[in-house]
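Since the structure comes first, as structure tokens, the remarks are kept for the end.
All protein chains of the complex are present and in place, except for one that has been dropped.
And now, chain A:
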Amino acid sequence: MMGASFVKDRLFPVMTILLAILAIWYVAAYSMNAPFQRDFDRRAGETRTGTEFFMATMSQPKPTMPAPHQVAENLWKNTLTVKPWSKRSLVYHSWVTLSATLLGFAMGTALGVVIAIGIVHVPALDRSFLPWIIASQTIPILAVAPMIIVLLSAIGVTGLLPKALISTYLSFFPVAVGMVKGLRSPDVLHLDLMRTYSASRAQTLWKLRLPASMPFFFASMKVAIAASLIGAIVGELPTGAVAGIGSKLLAGSYYSQTVDIFAALIAGSIVAILLVSLVDLVGRLVNARMGAKTP
């Protein structure tokens, strides 16, 4: 009875948390919107009953904190009632951000793997490179992003690539660190075994180190893809980009459209969940192909 256990083991805990979040959200929305509403009503000379007042805090056009149903309505309107490729559609904006995310993630993963292979095979790189890589991640991305965007646009590179590069910058790090660990994970016994075959370093890498690193690879890619998405969104902020989740956030805050901001945030979260789940799924498939015990 897989269905029953899915409902009990997976769906039930998730729904419980979701309900709790919604409840807290409503309470927060009420208490944050109430002062403005009280002020507003006093000036307008309006007197309301408790229920009326509560309903008013839930339907302000520019609330301090939009209520969940307002965000849901906005999401519904901007995804399902408009054409997906229209400028008003969140699907369109999500796609713009997603494409930069995926490009940056692919480049970041490749870069991370290459760096890890280098570090594992060249002792000098291990000592000289790793501190720099760690240092690179201590620089706040919000400071670096505008520089990258501006510098690249000065030499005529605009559009997808600058945003993707910021994603790369954020995503190569977890992959590099995870893969260094993964490539070093084979036990001495297996390394000795390859040695008795006088396997070349490339053969040892290909037949032992890389397969052994797969669990580390997928774990670090889950972190990396989420970081890529953040990178792409941040990359959309400094340029005042016209498309993408970041541009929606920027426009929303510019015009105090809090509902729009929240809708864009939710859209971003949905994209993040989908991406992480996808990496997780591929990881499971690879794991199964590699003969892992199925629980």
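Quick note on the criterion: a contact is a pair of C-beta atoms (placed from the backbone, for glycine too) under 8 Å apart; a residue touches a chain by one contact, two chains touch by 3 or more; residues count from 1.
Operating definition for what follows: contacts and distances are computed from a predicted model.
K.L.:
Just go with whichever of "Formate dehydrogenase FDH3 subunit beta", "Mono/diheme cytochrome c family protein", "Sulfonate ABC transporter ATP-binding protein" or "Alpha-D-ribose 1-methylphosphonate 5-phosphate C-P lyase" UniProt uses as the name of the absent chain.
P.N.:
The chain we cannot see is, by its UniProt record, "Sulfonate ABC transporter ATP-binding protein".
K.L.:
Touch as defined at the start, partner being the missing chain; which of A:Thr49, A:Thr138 or A:Ser198 qualifies?
P.N.:
Touches the omitted chain: A:Ser198.
K.L.:
Sort through A:Val14, A:Ala44 or A:Leu189 and give me the one touching the missing partner chain.
P.N.:
Of these options, the touching residue for the absent chain is A:Leu189.
K.L.:
Given the full complex, what residues of chain A touch the hidden partner chain?
P.N.:
189-190, 192-199, 203, 207-208, 211-212, 214, 290-293
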